[in-house]
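Quick one: the structure is below, and I'll ask about it shortly.
All protein chains but one are shown at their positions in the complex.
Just so it is clear, A, B and C label the chains in written order, and each chain counts residues from 1 on its own.
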Amino acid sequence: MNPLAVRIAGIALESPLVLASGVLGTTASSLRRVAQAGAGAVTTKSCSLAPRPGHPAPCILPWKGGMLNAVGLSNPGIEGALEEITEYRRTCRTPLFVSIFAGSPAEFGELAQRVAAAKPDLIEVNVSCPNVESEFGAPFAADPAACAAVTRAVKENAGGIPVSIKLASQCASIAKMAEVCQRSGADVLTAINTVGPGMWIDPGAGRPVLSNLVGGVSGTAILPIAVRAVYEIRRAVDLPIIGTGGVSCAADALQLIMAGADAVGLGSAIYGGGIGLFDEINRGLADFLQSRGYQSLHEVHGMAHEKGKP
Amino acid sequence: MNPLAVRIAGIALESPLVLASGVLGTTASSLRRVAQAGAGAVTTKSCSLAPRPGHPAPCILPWKGGMLNAVGLSNPGIEGALEEITEYRRTCRTPLFVSIFAGSPAEFGELAQRVAAAKPDLIEVNVSCPNVESEFGAPFAADPAACAAVTRAVKENAGGIPVSIKLASQCASIAKMAEVCQRSGADVLTAINTVGPGMWIDPGAGRPVLSNLVGGVSGTAILPIAVRAVYEIRRAVDLPIIGTGGVSCAADALQLIMAGADAVGLGSAIYGGGIGLFDEINRGLADFLQSRGYQSLHEVHGMAHEKGKP
Amino acid sequence: MKSLALPSHEMHTLPIEDIVVHHEGLKSYLFRQTFDIEPGQFVMLWLPGGDEKPFSVSDVRDGRIEITARAVGPFSRALMACKVGGFLGLRGPFGRGFRPRGRGLIVGGGIGIAPLRYLVHRLAQDGMECQIALGARTARELMFAADFVRRGARLATDDGSLGEKVMVLALAERLCAAEKFDVIYGCGPEVLLVGLHQLAATVGCDCQLALERHMKCGIGICGSCCVDGSGICICREGPVLDRAELDQVADFGRPHRDATGARKN
Partner (left out) sequence: MKSLALPSHEMHTLPIEDIVVHHEGLKSYLFRQTFDIEPGQFVMLWLPGGDEKPFSVSDVRDGRIEITARAVGPFSRALMACKVGGFLGLRGPFGRGFRPRGRGLIVGGGIGIAPLRYLVHRLAQDGMECQIALGARTARELMFAADFVRRGARLATDDGSLGEKVMVLALAERLCAAEKFDVIYGCGPEVLLVGLHQLAATVGCDCQLALERHMKCGIGICGSCCVDGSGICICREGPVLDRAELDQVADFGRPHRDATGARKN
């Protein structure tokens, strides 16, 4: 038996490691390559109804604590995305999660319906985008009512395909948001998206480096925030969690799993470790289980919640 | 002329570097030692009316991206703090900032009055502590009305001593908070406090390491968030800013200064660099100014806001 | 417990130390060398306050890095307006460059000549023999011609204003007919590279060709430079691919992707 096999919302993964949305996730070819490198599932770059070129470079900046990005949700639009999904499906069996984003619940519903037709294994809903119907353009992820509306709209149109809502740490209480999503029909939760935003100024130029001035913080810098978020969500709801944020080694992945994550997203660390990281972390997880005499990941899942001596 | 000399709210500092509150700041002897190591000013650990032992260790945890702490605002109480302030004053001329925290505006006012009697150069108000009068015990730093009330209470009792409000990044808009503080009488703003909170789980033990389970994130991990916060505050108000968060080298300090900070706080990085870091960064700043032909820090202050080519 | 590697891609903001004007729309920029970079690798060049784009290095010598750029759009036109002393941001090195071995044939077209210049200098330094064939539309687009000719290069222009009036691919075919090479190194328009890839297959040698794809991050994260087929990142595993790697590029010589990630038609 594969000790790393996990199952979320009925989807069987050979490894808990999931390629996070937005990283190497636009084309069928690169998704397939990551799948072959050892990912248990791959998530597409978030797609919208219309194509978006995004922000000009510099839009991704590695720095000593992690990464900053303001890619601006560039994507080929749903038409282009569907082509890639179909092509991926034709050539690769590793579960495929399709990420979507939109400016209103209605648009989210429309996108979900179109994506569902291509039969991905899961639809991941990126709610960290501005809600165009909100007075302040605040992201859905910070507004429980808006987040609930999006969750319902996607669920209604997903044709039975499991739906994950991707939560952000920038909200009053991520546990409350998780409860709202569960009540609104979410099957899975992904946490977290990027943190911040942050700014990087190049002292030599005296200017912010990102063309968008600010960008989301990811990578090592956010690991403890992701671990805390997953821990809080696990205490609040019993949905499966794709814990994401700052993972760059097996020990990091174990932190999220012990906090309560069923699967673990991997994004920014691919910069430092390449896609060989999937295999490296898989081996590290297997070694840990073996050295402690565990038969499978399930035995350590959520264990940080147990009271008393280890 | 000393190219690193700065002046905030009428206080002359020989260096823009300020020892951040909570780090080596409980006793007169350690504050003096840091001052002698090259800090332009030193801030005391936040003190409350009553003594507090704080949380047991592990309460401070360095990790690969920075630091986590849940010291629990341990302090000897105002009586003990005043003794140290008096002793520091007797033996050291480097400007002294005294940090205070309390559970209600009235208590803040009482503390301010007692602290003011010892004539520190500045009173820094730590509003990242739970507001006991709020329904949810939410921190003052996230609630504009509560923050305004604290600012006014401290100002009224500070006897003309300049007051800085220390803002947190965990609020809907740090620029709005800055405006509220300015309108309520703040003389200076300090930004930012720790971010998160975060959790660190030790995979070997399967347990969160901090005795308090979660703690504030500081150090390198939060640098881009601090830079962005200072940039936003500088755009919103024209108060002097003590930019704090993640600084561990001269280039980091320059980021905050170019974003609009008048002085720069230094805390967690003392772990990696020791108190020799003050001198090291001072020299790095002077070298940068010289290499670019600037006479003083003022010439680069806020320069990231200028439009067009550098 | 390995931690995230520190980025080797920090911004190096440096004054332009010198500019060589080939013509108003084709210039070389010299910077103090603050990091090592191999022929075929590239930097991300940042106009502070503006965009950042990939550029190869056309030479590294005497402690200076040289970049040669042609005006084709908004970014490169803004670059042409930069003056000596102005500050630009360089991040690098990015990607995998040429891996010299054996006897080489160097073939370049247009602005693709730039990285080959550094390669030629490096081969000469290492005492490795090579033949050179370069082509451009006109004489004024064929920068560094004197330097190359001194090293025995054959030249071709579309209008015959310098060297022969043939396609540079024809020069390359002629050289391959006359002698045996271990590797064909190439850079230039993709149609030329496709021809060189076929030529290498025909004569039975390897090739190392520098591809271009739309680049945003340069570090294998955004995916905008991934080729169809093998899915590899040109910014990280390229830009220089060998014959076997090129065999796996499904969109080699075919329309590839723009900033949205959609296939251009």
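The definition used in the following text is that contacts are C-beta pairs under 8 Å (C-beta built on N, C-alpha and C of every residue); 3 or more make two chains touch, one makes a residue touch a chain.
Source: prediction; values computed, not measured.
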{"item": "Which of B:129, B:161, B:188 or B:251 contacts the chain that the document leaves out", "value": "B:251"}
{"item": "Residues of subunit B (touch criterion as defined above) contacting the omitted chain", "value": "22-34, 45, 51-54, 56-60, 62-64, 66-67, 69, 71, 74-77, 80, 202-207, 209, 211, 219-220, 248-249, 251, 267-275"}
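We adopt the following convention: only the chains that are shown with their structure count from here on.
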{"item": "Chain whose average C-alpha position is farthest from subunit C's own", "value": "B"}
{"item": "Distance between chain centroids, defined by C-alpha means - subunit B, subunit C (Å)", "value": "49"}
{"item": "Sequence positions of subunit A contacting 2 or more other chains", "value": "63-64, 66, 203, 205-207, 220, 251"}
{"item": "Multi-partner residues of subunit C (each touching 2 or more other chains)", "value": "1, 3-4, 48-49, 87"}
